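Questions regarding the structure given below will be posed in turn.
One protein chain is absent from this view; the other protein chains keep their places.
Which chain is which? They are A and B, in the order written, and residues in each are numbered from 1.
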Amino acid sequence: MEHNHITLPEGSIEKTTTTLNIGPTHPATHGVFQNIMEVDGERIVSSDQTVGYIHRAFEKLAERRPLYQITPITDRLNYCSSPINNMGWHITCERFLNVETPKRVDYLRVIIMELARISDHLICNSIVGVDTGAYTGFLYVMQYRELIYEIYEEICGSRLTTNIGRIGGFERNFTNAAFTKLEKFLNEYPKVLKEFENLFTRNRIFMERTQGTGGISAERALNYGFTGPNLRAAGVDYDVRVHQPYSSYQDFNFTVPVGTTGDNYDRFLVRNAEMWESISIIRQAYEKVQAFKGTDAEVYHADVPEYYLPKKEDVYTKMEALIWHFKIIMGEIDLPKGQIYSPVEGGNGELGFYLISDGGRTPFRLHFRRPCFIYYQAYPELIKGGMLSDAVVTMSSLNLIAGELDA
Amino acid sequence: MSLNNEMIQEKLVAKFGDQASQFATSYGMLSFESPKEINLKVLQFLYDEPGLGFTFLTDICAVNYPDQKGAELVVVYHLHNLKENIRLRYSVSTPLENTDVYTATKLFESANWMERETYDFFGINFVGHPNLKRILNVDEMDYFPLRKEFPLEDQTRIDKDDEMFGRG
Partner (left out) sequence: MRPVRFNIHPKEADITEAIGMGKAPDGVPGDGFFATQLSSVVGLARKNSLWPLPFATSCCGIEFMATMASHYDLSRFGSERVGFSPRQCDLLMVMGTIAKKMAPVLRQVYIQMAEPRWVIAVGACASSGGIFDTYSVLQGIDQVIPVDVYVPGCPPRPEAIIDGFMKIQDLVGQESIRRRNSEQYKALLNSYGIQ
């Protein structure tokens, strides 16, 4: 049959695959990145990614700001677990400036970081559920994320982009209300997590959808620079909290869950197990914090007047405090020269901060080692030969956060 | 005897002589430099040598030192030996006129996008890279934004008053 009115593009009869664009705007929960896939029916032959749709130039922005003003930028990296980014940045600054934080501050930081890790893994796991068609888990579990947000609000005032803590500690002591809410969380959340697990882990449909798809071997994962739960699901037990402990993580007793095949089901299980471990770490940290009595229980920051703003009552009454306040705000305090690379275990893996200072007020160069950016390169290899719907589940089980991808 | 910074330094000097230079330790991490022509040889040595085993590439980034004439752009590799838990910082420098640096993608798959990002921000041409084009900025951009000579703000914007922000 002749179709005289249709002219087909060159080579399109011979081409056996279809080009499919899963474009930057796709159902909202994942973020903006683009995948152009060549599919043969339902099977994926190859794919090509475009990122950068939310590039906000954090690294150049950081060259303009003194250290304490960079914390709000770090919030916006992995915005599902922004306290971890904030604490990681403060720990980098403290290592750089040789500031030692008291134990109570460390334990409080551990509580906040593990809450953030639970919050991040909750989003990831429930979105994996949504992508396989199960919306209930997501709605049910978002209630408990609201409780975590309320705990952040008690401490720093903000829900999502927290800017929590200061160089040397926290901006205010945790109130009784914060501890009450934390206890409520510790009492109620394990039951909820158990119910969430019951919905998914031995669910026939979920297992069939996620087992055997999006797998990667340990050697390829290491070559691709994977870190975090994705690497642990492939079988390598690398966790920055264990290898290079920060904020007194060496005082805690926890295991690092490891998977075997690195497929979507293993990633789901590893994140789930990490949430149980986080609950146990928070309990241990809470007991340790409550063990401080008397004046020790009032300590919430290190004694570093050069970097930690003095209390307002002191600024208005004491001369020294006024001078320190002036020096910090007006930027009279120069950084030492040097460079440091300091990693923390973010929700997605090793979040590294590479800070170079030439003695000025602001960093000379600040580079964020973002785990999402590095492991997203492996996505074509993960989905090759698989089905299109598995590609969507793989994308969400990798926990790609657009803010961290592009920075 | 587990690996430590002195042993790494000895092995590197034994293999590369005075081409491996500027050894320094900052905050526990050893860092060194070499000419850019041998960067692949050094990375391969660090990867294969039985005593060294730096098989994990943590990060590649670049820094622009406008005052160091002849070595304005420095590419920094952060490597990690997971078994011994030792990190290493290796840098090569390149002048602005000829920014060719050999790519590490054959050795480490993760270098692919990290080098694209470095090219996008600083303009370093990685020779042998499979797909060296801009990754985070728009493709039509004709300058390399993170070099010190270029400003942070978009100079064509009309709604922000630089005077008010103290930058007028």
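Operating definition for what follows: contacts are C-beta pairs under 8 Å (C-beta built on N, C-alpha and C of every residue); 3 or more make two chains touch, one makes a residue touch a chain.
Since the model is a prediction, treat every value here as computed from it, not as a measurement.
Of the listed positions A:Leu160, A:Ala291 or A:Ile329, the one in contact with the omitted chain in the full complex is A:Leu160. Looking at A:Pro72, A:Pro245 or A:Gly338, the residue that reaches the missing chain in the full complex is A:Pro72.
Take subunit A: the residues that touch the chain left off the picture are 23-29, 31-32, 52-57, 60-61, 72-73, 75-76, 79-80, 123, 138-139, 142-143, 145-146, 149, 159-161, 175-177, 180, 402-403, 406. Panel shows subunit B; residues 136-138, 145, 150-154, 157, 159-160, 165 of it touch the chain omitted from the view.
Keep in mind that, in the parts below, only the chains that are shown with their structure count from here on.
Those residues of subunit B that touch subunit A in the shared complex are 26-27, 29, 31, 55-59, 61, 63-64, 76, 78, 82, 85, 87, 89, 108-110, 112-114, 117, 121, 134-138, 145-146, 152. Within the complex formed with subunit B, the residues of subunit A that make contact are 51-52, 55, 57, 59-61, 63-64, 95-96, 220, 222-225, 236, 238, 243-244, 338-343, 350, 352, 354, 356, 364-365, 367, 369, 373-374, 376-378, 406-407.
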